[in-house]
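Only one protein chain is missing from this complex, and each of the others stays in its spot.
Which chain is which? They are A and B, in the order written, and residues in each are numbered from 1.
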Amino acid sequence: MAEAEKEKLTIVVFSGELDKALAAFIIATTGASMGMDVSMFFTFWGLNILKKNEGPAGGKGLMKKMLNWMNRGGTRRLKLTHFHMFGLGTAMMKKFMKENHVPSLDEFIKMAKDMGVKMIPCSTTCSVMGIGEGAFREEVGSLAGAAFFLNEARQSKVTLFI
Amino acid sequence: MAEAEKEKLTIVVFSGELDKALAAFIIATTGASMGMDVSMFFTFWGLNILKKNEGPAGGKGLMKKMLNWMNRGGTRRLKLTHFHMFGLGTAMMKKFMKENHVPSLDEFIKMAKDMGVKMIPCSTTCSVMGIGEGAFREEVGSLAGAAFFLNEARQSKVTLFI
Partner (left out) sequence: MAEAEKEKLTIVVFSGELDKALAAFIIATTGASMGMDVSMFFTFWGLNILKKNEGPAGGKGLMKKMLNWMNRGGTRRLKLTHFHMFGLGTAMMKKFMKENHVPSLDEFIKMAKDMGVKMIPCSTTCSVMGIGEGAFREEVGSLAGAAFFLNEARQSKVTLFI
């Protein structure tokens, strides 16, 4: 089937919690494995999922540096929506995932990239929060705005806001 | 109208708060009353909505037993997203609903079942969290995975992630 004929799946990832990130990537990689053309748009706290685990927190100017230090991001720093319990609940969830052979979030991001899932940071939120493109891991594509998202979404069979 | 021709409505219920559960069931039962074919997929904290109010919390192994005890679930234990206030706000909301002749969540679940709404727990999250099928109330259908959800969603007129 030609690329142009593939059914599209578009996901806005607004939230930056580990559980919501996992839900988004489980759906995205499942869609890709079913032959769907998948785009993920990351905005607001969702951008934290795509940030590098290493390196400086980024941000220009003192206040944005502070914001990016507090709102550091990276897959290893994400918390559960509930029962984070100073890291204990989150560590437990990761352990259960491993025991059930569910990939980690890092593995999901790599799988998604390998399967052709597009991971697109929202340009407006990046500007507002002072996040440069250098803050993101290598799997991440170019920035784009809400018009690009809506253009994908209106051609999609399924659009989700997570 | 034949089953195959009915318009489909698919809802992912990720959240386990009382207000989000109510929103999901109000939309689901309204869709069913309009003649739509409605499927609800429950995942992560959303699974709590479908758990029995009585009986043991479940879970195999000490850590999963602990998790399921803390994350007990059942319609009577759900909290509001805001203003739970140690149960006072949640009780007030339930009182206001009753005064306005809005069904309770338990009544909504029974209505949904009677109207043919499918309530499907996510098999992957059930494995990870150690929740057996015996944990769920009688209205609940068989477990299914993300591929089953996406297959429903891509045939749906409306898909929501709540």
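The rule is simple: a contact is a pair of C-beta atoms (placed from the backbone, for glycine too) under 8 Å apart; a residue touches a chain by one contact, two chains touch by 3 or more.
The shown structure was predicted, so the numbers you read here are calculated from the model rather than taken from an experiment.
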item: Residues in chain A touching the chain absent from view; value: 12, 14, 16, 43-45, 63-64, 67, 70-71, 124, 127-130, 145-147, 149-151, 153-154, 156, 159, 161
item: Residues of chain B in contact with the chain not shown; value: 7, 9, 19-20, 23, 26-27, 30-31, 33-34, 36, 81-83, 92-93, 95-97, 100, 102, 157-162
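Everything that follows uses one rule, which is that only the chains that are shown with their structure count from here on.
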item: Distance between chain centroids, defined by C-alpha means - chain A, chain B (Å); value: 25
